[in-house]
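Missing here is one protein chain; the remaining ones are kept as they sit in the complex.
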Amino acid sequence: MDNKNSNLQAEIVRMSGVNPRKCMRCGKCSATCPAYDEMEYHPHQFVYMVENGELEPLMKSKSIYKCLTCFACVDRCPRGVEPAKLVEAVRLAVIRQQGKNHLKPEDIPPIVDEDLPQQAIVTAFRKYAK
Amino acid sequence: MQRITREMLTSKAISLLNDGTVSAVLGWREGEFSYDLTPSLFYTAEDIEQNFVFNDFCGANFSKYLVTKTLGIEGKILAFLKPCDTYSFNQLLTEHRIDRSKVYVVGISCDGMADISKIRAITGDGISSISCEPDGLKVQTIYDDEPKTVSYEDAMAERCICCKSKKHVCYDELIGEEGEENPDCNRFGKVAELEAMTPDERFAFWRGELSRCIRCNACRDVCPACTCEKCVFNNPNSGAENKAPATSFEEQMFHIIRAFHVAGRCTDCGECSRVCPQHIPLHLLNRKFIKDINTFYGEYQAGKEVGSRAPLVDYTTGDLEPGQVFEREGM
Amino acid sequence: MQVNEYKPLIVAFCCNWCSYAGADLAGNNRLSYPDNVKIIRVPCSCRVNPMFVLRAFQRGADGVILCGCHPGDCHYTSGNYYTRRRMALLFSMLDYLGIERERTRVEWCSAAEGAKFAQTMNEFTEAVAALGENKRLEDLRCKE
Amino acid sequence: MRKSLLTSVDSIFSKISESMALFLPVDDPTGRANYTRWEEGKKWSEALNTVKSPKDFFFPQVEDLMKFKVSGKNIELKNTAKIDEDFVVFGVRPCDVRSFDVLDNVFLSEPRDGYYAARRKHGIIVSVACSKPSETCFCHTFGIDPAGEYGDVTVWKGENELFWKANTEKGEKVMELISEFTESCDDNAADDIKAKIEKIAEKLPLRNLSAENFGGDKTDEYFDRPEWKSLSESCLGCGTCTFVCPTCQCYDIKDFNTGKDVIRFRCWDSCMYSEFTQMSAGQPRLTQLERFRQRFMHKLVYYPANYDGMFSCVGCGRCLKSCPIHMNIVKVMKTLGGKADE
Partner (left out) sequence: MQRIGVFVCWCGTNIAGTVDVKRVAEALKNEPGVVYSDNYQYMCSQAGQDMIKNAIHEYKLTGVVVCSCSPRMHETTFRKTAAAAGLNPYMVEIANIREQCSWVHKDMEAGTEKAIILGRAAIAKLNLNTPLTAGETPVTKRALVIGGGIAGIQTALDIADAGFKVDIVEKKPTIGGKMAQLDKTFPTLDCAACILTPKMVDVGQHENIRIFSYSEVTDVKGFVGNFDVTIKRKARFVKEDVCTGCGLCMEKCPMKKVPNEFNLGLDNRTAIYIPFAQAVPKVATIDPNYCIMKKTGKCGLCSTVCTVGAIDYNQQDEIIEEKYGAIVVATGFNPISMDKFDEYAYSQSKDVVTSLEFERLMNAAGPTQGTLLRPSDGKHPHTLVFVQCVGSRCEACAEKGKEYCSKICCMYTAKHAMLVRDKYPDTEVYVFYIDVRTPGKNFDEFYRRAVEEYGVHYIKGMVGKVAPEGDKLMVQASDLLDNKQLHIAADMVILAAAIEPDESARSLATMLTASMDTNDFFTEAHPKLRPVESPTAGIYLSGACQGPKDIPDTVAQAGAAASKVIGLLVKDKLTGNPCVAESNELMCNGCSACEKVCPYGAITYVDKEFRMPDRTTRVRRVAQVNPAVCQGCGACTVACPSGAMDLKGFATSQIMAEVDAICK
């Protein structure tokens, strides 16, 4: 694993507060995931890939945006690994890589369309703010 | 000034004596000057009416007296306990040193006690009388014609300034308002200050303090945690006996071992520092242990609950290692 | 060999079941450590009273080390857990009084860790030697 | 009588220290005064009294008597006490000077205590009159004058001057030593100061405390008095009063084995301790009441019986200030003595 990758991996682990090494590969996260069929990589694979530093394919994959953050996997995981938090951290890592660290107030109006739920806006703030 | 008045206590004491609830009252007896009260047992209403005093100099912790005074007496003793005293009382119950059924505890609220040496530092020597007035202590000296006023704030004992709790953890009856615990009392401020010094500075500080020790044992004999039937320092067979501070080592030894023996049991009542004729800040040793226990093993207040397991007779498998003590302080 | 080389006196309290046996193993394997390390056998590290530690310093020791079974391996199941708390607090107090923290140590050493025992003693002796003579917890009556 | 400027006091101290050790009360950082060896920079304390009394100079809290070494069947003895140099104790109050008389009676009568005697021989006492007595003072009760002449040299402290008077040959020697800083003055020069002191002393709250109801013949009268119970009941049994007391003279002799040899030393002991004079059969005074009574009976009855009616209290008031529970000789005297006439 190269240095940059291992830094990124550490960063994701730190952001998520998740220790992927606790995973015992039972697959209950995937078994319980409602968005499973939409995904190329599945929750148990997210954990595995982060643990092994296979971050690039994961970050490029659309799978991470299929996660609904319903936290079913977090609730069911017998080891307390919390895959959904890991997914969120990977998404954040992508955003940061794109340099979109901060959301300026003037950026908001165009992205807020009428149908967008309040919650999504708040989530966006959470994602973009450091 | 205390919101509790003498009359509140005497009327309570007399009624409990008269109805037979208690057979003696542990209170404060009048002295020569206003500040030199002596803890004393009162057996009759007349004695209470004539000699019972309550004012801002009632700092003595009564709990230790109950260890011995409950033994030779029929019936109960009425003890007026300030919030800090109730912690010591509970701790002694935990250690089976007092028979609870022999004590009738009247909790009294406390507004902080005065320290005569702080007053003396302001007014000078020759204090012939002090009266507790609403706007402060009126101190009359033989050198001045008019009394000097010392504010309660200026007169307050150090231990009361950073009072850990105004809440009674034990009582049969309460006089005055029940207070709260005060987690923001900053009682570890001075300890932290010492910790921040270099070892050389700390050594110099403690050498200066401990070298004044005259080994009068007042700190030990007043301490409610020191109720040993036979103290190791008095026991020629203990290997630790020492009667006098023959060398600087023995000064250190006495105070380290004493602090260690009360570690986890000391309620931080501050009596040791109050009675030290040389004003050595002995409570800073006890507080160091309390602070360490809180940081290493989780918050623990001795005496808060009867029967609680003191940290030194307890453990968890994940306790920190002695070597990590200094790592975690980042030193 | 230097003639006037300063040799600190180290007192090591070793529990009978692990560390004392570990020291024996160091001997079996001829793993050397300084001869100024003197071992006192105790049944368990929890037998070591803080008074013993202070006594050693009073009598002229320059460093005191306690060795016991690894946490969880105590022959008496829980003895070393108490040792751990007692000594953590005692050492912190000594440090608070300005006494060099390097003079005291607790080390867990199993009966199989002869090499660790020797290494620990070497390191500890070195650390204490660097500090020089114990001046802050000495009793002048006990010195020549 | 000679006088010196108050401002030259440090030069005087410096001068004395050139030829002998000089001790005087110095404040510690907490504002408490204790006797300290003078050196450049040490300031003479304004305090009325030191926490520990100056009896330490003649009867130290800890004193090595000798060393011995046992090898095989041989015992080798070494005398460790080395008391052969003069020293000056400056700033001793009249009450404390009187305390040396109390101690002298005990240590200098046969069998004479050589260690004490040697220290007394070499010690030069410079007393200083009490310009600011405290409410706890009651030296008058024992016939002591806070402005009187005590010790080898007496000093009266004025606004800007010190007045010196040598009382003994030893005192003359000291005065000679510092003559360059003093000048001769009228023998009445300090009278103003004395008068001022007397005026204050008259206002002292304990001025009228009398010891006349006590004395060597009163054992039967006081020994079984019921008041001892209430007086002693809150006594903690600590030794504070005895250790700050200038006249308490009890001690214990102990051995300390250093591993190389054995040091035989004596140290202060206190009759308030439950282990005091412990013998194989136990201790003679079993309860705190008995121990408490012993201390005060000794001061007010037994000692006078042994030494021509002299009390072994000098009214310095230290115990009044330092007792953790504020029980003291004044309360004892008032409680017992007041009723003696009834």
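Order of writing sets the chain letters: A, B, C and D. Residues in each chain are counted from 1.
In the analysis below, a residue touches a chain if its C-beta (ideal position, glycine included) is under 8 Å from a C-beta of that chain, and two chains touch if they have at least 3 such contacts.
All of these numbers come straight from a predicted model, not from anything done at the bench.
**Q** Can you list the shown chains that the absent chain is in touch with?
**A** Touched by the chain not displayed, across the whole complex: A, B, C, D.
**Q** Which of these, B:Asn18, B:Gln50, B:Asn235 or B:Gln324, touches the one chain of the complex that we don't see?
**A** B:Asn235
**Q** Pick out the residues on subunit D that sit against the missing chain.
**A** Missing-chain contacts on subunit D: residues 70-72, 257, 259-260, 274, 282-283, 286-287.
**Q** Which parts of subunit C face the unshown chain closely enough to count as touching?
**A** Against the left-out chain, subunit C lists 1, 9, 11, 16, 20-21, 23-28, 30-33, 35, 38-44, 46-52, 55-56, 59-61, 75-79, 82, 86, 118, 142.
**Q** Tell me which stretches of subunit A touch the chain missing from the display.
**A** 22, 24-33, 36-37, 42, 44-45, 72, 76-81
The rule is simple: only the chains that are shown with their structure count from here on.
**Q** By that same contact rule, can you tell me which chains touch subunit A and subunit C alike?
**A** The common neighbours do not exist; no chain touches both.
**Q** With respect to inter-chain C-beta contacts, which pair, C-D or B-D, contains the greater number?
**A** By number of C-beta pairs in contact, B-D is the larger.
**Q** How far is the middle of subunit C from the middle of subunit D, if each middle is the mean of its Cα atoms, in Å?
**A** 46
**Q** For subunit D, jot down the residues that touch at least 2 other chains.
**A** In subunit D, residues 256 touch at least two other chains, as defined above.
**Q** Quick check of your reading of the touch definition: is the inter-chain graph here a line, ring, star, complete or other?
**A** It is other, because the touches fit no line, ring, star or complete pattern.
**Q** Got a list of which chains touch which?
**A** Touching chain pairs, listed by label, are B-C, B-D, C-D.
**Q** Show me the residue ranges of subunit B that touch subunit C in the complex, using the header's touch definition.
**A** So the residues of subunit B touching subunit C come out as 191, 194-195, 199-207, 232, 239-240, 246-247, 249-250, 252-253, 256-257, 259-260, 263, 285, 288-289, 292-293, 296-297, 311-317, 319-326.
**Q** Where on subunit D is subunit C touching in the complex?
**A** 256, 258-260, 263
**Q** Can you check the complex and tell me which residues of subunit C touch subunit D?
**A** 59-60, 139, 141-142, 144
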